[in-house]
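Pasting in a structure now, in C-alpha cells, and then I'll have a few things to ask.
Of the protein chains in this complex, all but one are displayed in their positions.
What follows is chain A.
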Amino acid sequence: MIGIVNYGAGNIFSLTAALDRVGIGYGMVNEASDLDLYDRIIIPGVGHAGAAMEKLVQSGLSSYIASLEKPVLGICVGMQLLTSFSEEGNADLLKIVPLKTLHFGGRVTEKVPHMGWNSIQIQNGSTLFQGIEDNAYFYFVHSYFIEYEADFTSAVCRYGVDFSAAIQKNNFYGVQFHPEKSGKDGEQLLLNFSRI
C-alpha cells in the first residue's frame, strides 16, 4: 500500500484516480504515525515550492520524511521538496538530495512555464523506468527545475537547459513530470514504483 502525504499542497484527485486505474492500493498520511501504515510513500505537490514546504513543516511530517527507509516518490513540487533549496520563495527544503531547484526564467529563452509533453533520456537504467522506452514522452508543467547532476539524475530532459526529469538518492525518488497525466508510460512508472 502506498501512503500519500496529505499536506494540502494541491489536488490529489488525479493521483488517486491514476492509482485506481492501475489497481494500486493507497491511503492518506495525515500525521507522522501514519507513515508506519504503508510500505512506500508518495509526496505529491503543485503550486509554490516555498509555500508547499511551509505546509509540510506545519503538518509536522517534514522531520520524519528524511529518516524514512522505505521507497519515497516525490512528484513535481513534491520532488523539488527533496532538494536543498528552491529559488521559488528562496526556501530551504528537505535537503535529502543535495541539489538546487532553479527558475527557468532568465536562464532559458523558451517560454515559461515549461508546459506539455517532452521526451526524457533515461540514465543508468533506474528501476523506476523499467518497461519504458528511452526518449518516451511525459507531461510537464513547471516553471522551476532541478539542475542536472550526474550522481543523482536518473532521467534528463532538455528545455533550453538540461535538467533533472527524475532524480534518485538511495530510497528517495523524484519525478518532475506528472505520471498521473502521462498516459500509459506514466501509469507504468507508478506500477514500477509500487513494485520497488
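As a working rule, a residue touches a chain if its C-beta (ideal position, glycine included) is under 8 Å from a C-beta of that chain, and two chains touch if they have at least 3 such contacts; residues count from 1.
Throughout what follows, contacts and distances are computed from a predicted model.
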Hidden chain of the complex, named as in its UniProt record, picked from "Cytochrome c-type biogenesis protein", "PPM-type phosphatase domain-containing protein", "Imidazole glycerol phosphate synthase subunit HisF" or "Methionine ABC transporter ATP-binding protein": "Imidazole glycerol phosphate synthase subunit HisF"
Residue of A:95, A:111 or A:195 in touch with the missing chain, whole complex considered: A:111
Missing-chain contacts mapped onto chain A: 11, 13-14, 17-18, 20-21, 46-48, 110-119, 137, 139, 141-143, 158-159, 178, 180-184, 186-187
